[in-house]
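Note that one protein chain is taken out, while the other chains of the complex remain in position.
Right after this comes chain A.
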Amino acid sequence: MNRLNKTSIFFLVGAVLVFGIVQALISAGIINSFWSTIVLLAGVMAIVSLGLNLIYGFNGQFSLGQYGFYAIGAYTAADITYRWVQLHSASGLTVILMISILVGLAIFLIRGVVSKIRGMDTLSAFALYLAGVLVAIFIATRLGMLIANPVTALFNLMPEKVAQYVVYLIAVLLGGLIAGEVSFLFGLPVLTLGSDYFGIATLGFTIIVKVLLDNSDTMLGFDEMKGARGMIGIPKITTWATVFIFLLITIIVIRNLLNSSYGRAIVSIREDETAATSMGIDVAFYKTITFVIGSFFGGLAGGLYAHINGFLHPNTFSFVKSFDPLIVVVFGGLGSVTGTVGAAFGWALVLEGVLRLILPEGFETWRFVIYPTLLLIMMLLKPNGLFGNYEIPFIRSVVPPLKEKKADEETAKEVA
């Protein structure tokens, strides 16, 4: 169990190579802006799908809500950078930072209280959390506005480009955090449902988010989001390097999580919930934490996505689209990290890239016939997904060799 063993070094070298080659091709102009956008979209799709694979593939909770969290992350991050770039104010940043901190704190404190009260039902607990979170948001908004000006001044000390990039990075992370916190609140009552019912409930969540975004200027009062007309004026600063680093971190985090006792606890719930709870696994807790982590990655990817085109439209997050990451996950193989990344890139490159180019003009829409047909054939031929359970050596969990022991050999014989 060397910390930097051969496979990790091999993986990192490979990753740097992939990054370098693509980066070089982009810089040299061999990959034009059309293709580089597709590569960015593929990377973003890989992160969303990895989050969903954690929830569906590894924890066994069938979720259609991933695009809802993706949307929350996208709009949160976009609003922060929009305010910075267009209004020259860090108010978005400070308010959302405060909200994410205080809401997190409120959830943490209420969790302490709720766990002490024996026999509290889920809905009362949910009401308590909701009340706490609303209070936290109220205080956070006031606090955030209060420190907005000093923080703006602080960022103005930096060179303009650097400040913009720092604000953008924080915005992306906050997008993930807010998505994670929303998923906690939403998951609390809903995760007690069985898997299929949970799927329907999460579909409802995606629709709620879409409707709220359609009316974000009237219902929510965010004029800059412009409701169903689509949000413009977001800086286009997501680069291949940023996407790649976030993707790499996502892969490593998920890999480390899965190859630990916590990962095994998560997977055991998929395998047999009753057996898991009888073996001391707190099923409700691990379902929630997995849902939160998965949604966090969804939100993170949303933040990255918002800054690719500089334009956000609620239709991007409609519930039909919310099947995209699901298709990627199933296509790549449920419970395979390698498969998900591979399928995400394949999905973007083939659907948006190759098919769009090879189909004659006027027939572009046929790609939505060809691609589902491909899916059908695929499901018939390889129902376990492209990669099944395959993982590259870096991600695969290794069964450690049996250590020699003499003391227990007698007992083994005795029993046999």
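Convention: a residue touches a chain if its C-beta (ideal position, glycine included) is under 8 Å from a C-beta of that chain, and two chains touch if they have at least 3 such contacts; residues count from 1.
Methods note: contacts and distances are computed from a predicted model.
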item	value
Omitted chain, identified by the protein name its UniProt record gives, among "Amino acid/amide ABC transporter ATP-binding protein 1 (HAAT family)", "L-lactate dehydrogenase complex protein LldF", "Transcriptional regulator, contains XRE-family HTH domain" or "Molybdopterin synthase sulfur carrier subunit"	"Amino acid/amide ABC transporter ATP-binding protein 1 (HAAT family)"
Contact partner of the left-out chain, one of A:265, A:300, A:329 or A:344	A:265
Touch with the omitted chain, as defined above, among A:146, A:241, A:279 or A:357	A:279
Residue in contact with the excluded chain [from A:169, A:253, A:327 or A:359]	A:253
Residues in chain A touching the chain absent from view	1, 3, 119, 253, 256-257, 260-265, 267-268, 271-272, 274-283, 289, 397, 399-400, 402-403, 405, 408-409, 411-412, 414-416
